[in-house]
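Just one protein chain is left out here, and the rest sit where they should.
Up next, chain A:
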């Protein structure tokens, strides 16, 4: 298996038509994984466009990644302040518009998406009360979203998990609804690393253009610089959205 992995630094471009895609990566004060997210976008063959939280110009991007970190220090509540950034207003409008801008929220980005009500539920402190960084196995539950169409439902992938406030919570009705509508995108396999309800690692909105998850696909895109398993399982998030943008699943 390892022989098929790309060489370090070899970002093979998927298809020629997709190379024109522009994917925005938002930076807030305290964002940490923005450069990683931009690298993942480039590794997938698209162009990474840096978006500043205080700006209001989406710069014609085709999709947006809200990366992880501790925006505003997470001092009030993770994502609670960033949600009011001018750039977020634009992103919320575009995600809800007919164009259905694809938006991926990772970790702090997921927290910002729930605070923005683009996704239901919320994140609280891990049940064991500690920051946790580990290689995490996830099961793909929904392979129909803009960001997961390159996976196969039931597939297990290994990407990085690292968070302090990663326990996904929602009321029972919402959890039932998410499961019934197939909006649970990823579940934790084995030990539940933060006490998330029903082992939920990531969810999507009803239209499938907005996806949020706690683990970090952008840290598993280059062999040798991610999980010990040397996997590049996270790259498919970023190639999936390119497939989605050219109008087709698979």
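Basically, a residue touches a chain if its C-beta (ideal position, glycine included) is under 8 Å from a C-beta of that chain, and two chains touch if they have at least 3 such contacts; residues count from 1.
In this section, contacts and distances are computed from a predicted model.
Asks: Please identify the absent chain by the protein name in its UniProt record; candidates are "Phosphoribosylformylglycinamidine synthase subunit PurL", "Cytochrome c biogenesis protein", "NADH-quinone oxidoreductase subunit J" or "ABC-2 type transport system ATP-binding protein".
Replies: "Phosphoribosylformylglycinamidine synthase subunit PurL"
Asks: Sort through A:140, A:160, A:178 or A:200 and give me the one touching the missing partner chain.
Replies: Result: among the candidates, A:160 touches the missing chain.
Asks: In the complete assembly, which of A:73, A:86 or A:190 touches the absent chain?
Replies: Only one of A:73, A:86 or A:190 touches the chain omitted from view, namely A:73.
Asks: Extract the touching residues of chain A with respect to the undisplayed chain.
Replies: On the side of chain A, residues 2, 7-9, 29-30, 32-33, 35-36, 39, 54, 69-70, 72-75, 130-134, 160, 162, 164, 216, 218-219, 221-222, 224-226, 228 touch the unshown chain.
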